[in-house]
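Of the protein chains in this complex, all but one are displayed in their positions.
Read from first to last, the chains carry the letters A and B; within each, the first residue is number 1.
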Amino acid sequence: MTITRTLSELAQLVGGEVVGDGNVEISGVAPIEHAGPGEITFLTHPKYRSFLANCKASAVILSGKAGAASVPSSRPNYLYVAQPTLALARILGQFTPPQSYDGRVSPLATVHESARLGLNVTVYPQAYIGSEAVVGEGCILYPGVVVGDRAVLGEHCVLHPQVTIGERCRIGNRVILHAGVVIGSDGFGFTEDGAERVKIPQVGVVEIEDDVEIGANSTVDRATLGKTVIGRGTKIDNLVHIAHNVVIGEQCLIIAQAGIAGSTKLGSRVILAGQVGVLNHLEIGEGAMIGPQSGVPHSVAPYSVLSSGLPATPHKEWLRVLMVLPRLPELLNKLRTLERNVSAKARTKKKGAKTHA
Amino acid sequence: MTITRTLSELAQLVGGEVVGDGNVEISGVAPIEHAGPGEITFLTHPKYRSFLANCKASAVILSGKAGAASVPSSRPNYLYVAQPTLALARILGQFTPPQSYDGRVSPLATVHESARLGLNVTVYPQAYIGSEAVVGEGCILYPGVVVGDRAVLGEHCVLHPQVTIGERCRIGNRVILHAGVVIGSDGFGFTEDGAERVKIPQVGVVEIEDDVEIGANSTVDRATLGKTVIGRGTKIDNLVHIAHNVVIGEQCLIIAQAGIAGSTKLGSRVILAGQVGVLNHLEIGEGAMIGPQSGVPHSVAPYSVLSSGLPATPHKEWLRVLMVLPRLPELLNKLRTLERNVSAKARTKKKGAKTHA
Partner (left out) sequence: MTITRTLSELAQLVGGEVVGDGNVEISGVAPIEHAGPGEITFLTHPKYRSFLANCKASAVILSGKAGAASVPSSRPNYLYVAQPTLALARILGQFTPPQSYDGRVSPLATVHESARLGLNVTVYPQAYIGSEAVVGEGCILYPGVVVGDRAVLGEHCVLHPQVTIGERCRIGNRVILHAGVVIGSDGFGFTEDGAERVKIPQVGVVEIEDDVEIGANSTVDRATLGKTVIGRGTKIDNLVHIAHNVVIGEQCLIIAQAGIAGSTKLGSRVILAGQVGVLNHLEIGEGAMIGPQSGVPHSVAPYSVLSSGLPATPHKEWLRVLMVLPRLPELLNKLRTLERNVSAKARTKKKGAKTHA
């Protein structure tokens, strides 16, 4: 089944302006280096600008206003919009019909008799729903999903294969959990009794608010007491670790392989880049941005932009830097001594000069 | 069902002293900012001390002796103990009755006819136990658990959903494996035959000793030959990577997202903080502690405390540091030249001074 829209219809959908033929028919989206006739493409990263000259697409989404058109040739047709990526997202949605689900519980799934399922819930074979669990209307549970006892899912959630929801954890509405995500594993809490490590029971839960999306194989630990919270609209990438009692605000972005240690709180719209590590019991203020691979050992003021990542350097040069690095304190001391010596001499000189004079 | 203990009973359990009313009834534990009447709370992190003034809890666990009481108001009751976190762990245990399992094998699980199961083993639906596998008394296998052929589990292990135990791997007693843990995946062993990469068969196993706990989605590779070992009582957090032939001693703590490369040996009670990376074929001595995000490229003496993590810095300032960093060797050379020049001049000066004299 092919879905077709005219360029004008797409312009109307995204609030954009057409330069060229608004009646051209579009039936798909493709990246600029591959797009052909009948397809619309886009230019969201300047790196790909050079492909524009030979572009065979029927239309190109560009940033700006039609009046300010800076593209010389009018061979393809242009769709000017204020936010090309947002336009792309919406246009892609037009050509990607929502996947259809049968809204039924497979007889090969295991659903505890005391679980409560809303209308139109799709449960694939080999999924498991525990006792007194609640699954809201329109949820989709792929094969291998495990919903623990007394866990609660809101409406229209999608749980991809092998997702585990621990007992008593609560998931909001329209939450998307990708394959292998674990919600509600025990927090890493141990103490000592002499030489032995003793487990601190982890009796809290995880609460995930509406419109959260979490990437493949990420893990969110349950609280020791109380709850670990992922705020509304926050998006988490793959292989991210969220420790017990962490509280993440709304609309945050946590990029792949980042980790947040226990009890740390993130305000709204915080961005952690890939492989960032944040220590425990900290507060990361609203809107703060932390660059890739940075370590965060202290609380961070709102809207701070911090980083401590190191760019890869020719290995031999880097080894030479590493030779000097541990000597930095010594180097600073030498410099201070030199400064004193030179200025002392300058004074002596001056005095001497005076004496001479 | 509510469990109730008097404060005196709890004091006796943990070997503590009561200041206030020992007869007050406690039926739960809560964090200090949320605790109310009938609950006991604790003060294990100084950050939360300010909550003490308005605390509504019936009792507070504090560190120290009753005689040395430093808390002015006696509105709540106090339980003084030598180790508050240990007391908390035990008191939490009182109010967290062990989850009940039916000790039966679900007819919806798959258990090979040649597998041997001990008494009172709980196997949930959709779990799989391979041929000649052994599962000890009282083990609990959640949905989606896979126990490979000829793998052996000791007694009272808990394998959370989607845990995979590879064939022939051996797990001790009271081992807890959280959701998605993989034990016994192939080690990363390849060699070359001309331009082609050739797989080195990974025919060893993993051996996990008693009382080990491993966090969600962590992976432990089987040895090329022989065995990868996780020592007794060691606790591993989420998303940790343990490579082939690694040998970890007893009572170690390996925090989230750390990784240990092939054949490295850790002594007992080693602590690796989050996102640490340890290279292959090293020896990390007993009791060594490695700070967050540090890289360990060489063996480490016992009881060393090492780190190389970088704290996130205002991004613009960090960029300026990064401009200078590669020039450190040059900077050191300049400094040396200067030192020589200045001291040469000083000598000339002195000589000159003498001449002048």
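Here is the rule we use: contacts are C-beta pairs under 8 Å (C-beta built on N, C-alpha and C of every residue); 3 or more make two chains touch, one makes a residue touch a chain.
Bear in mind the structure is a predicted one, so any value in this text is a computation, not a measurement.
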Checked against the full complex, the residue among B:G20, B:G277 or B:P302 that touches the missing chain is B:G277
Contact residues on chain B toward the hidden chain run 110, 126, 128, 144, 146, 162, 164, 166, 180, 182, 185-186, 188-193, 195-201, 203, 217, 219, 221, 224-226, 239, 241, 243, 257, 259, 261, 263, 275, 277, 279, 281, 289-291, 293-298, 300, 304-308, 310-311, 313, 317, 320-321, 323-325, 327-328, 331, 334-335, 338, 341-342, 345
Just the residue numbers, please: which parts of chain A touch the chain that's not shown?
29-31, 34, 45, 47, 83, 85-86, 88-89, 92-93, 95-96, 106, 108, 124-126, 142-144, 160-162, 176, 178-180, 213, 215-217, 233, 235, 237-239, 251, 253, 255-257, 274-275, 292-293, 309-316, 318, 322, 325-326, 328-329, 331-332, 335, 338-339, 342, 345-346, 349
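By our rule, only the chains that are shown with their structure count from here on.
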Can you work out the rotation angle that lays chain A over chain B using Cα coordinates, in steps of 5 degrees?
120
Averaging over Cα atoms per chain, report the distance between chain A and chain B in Å.
25
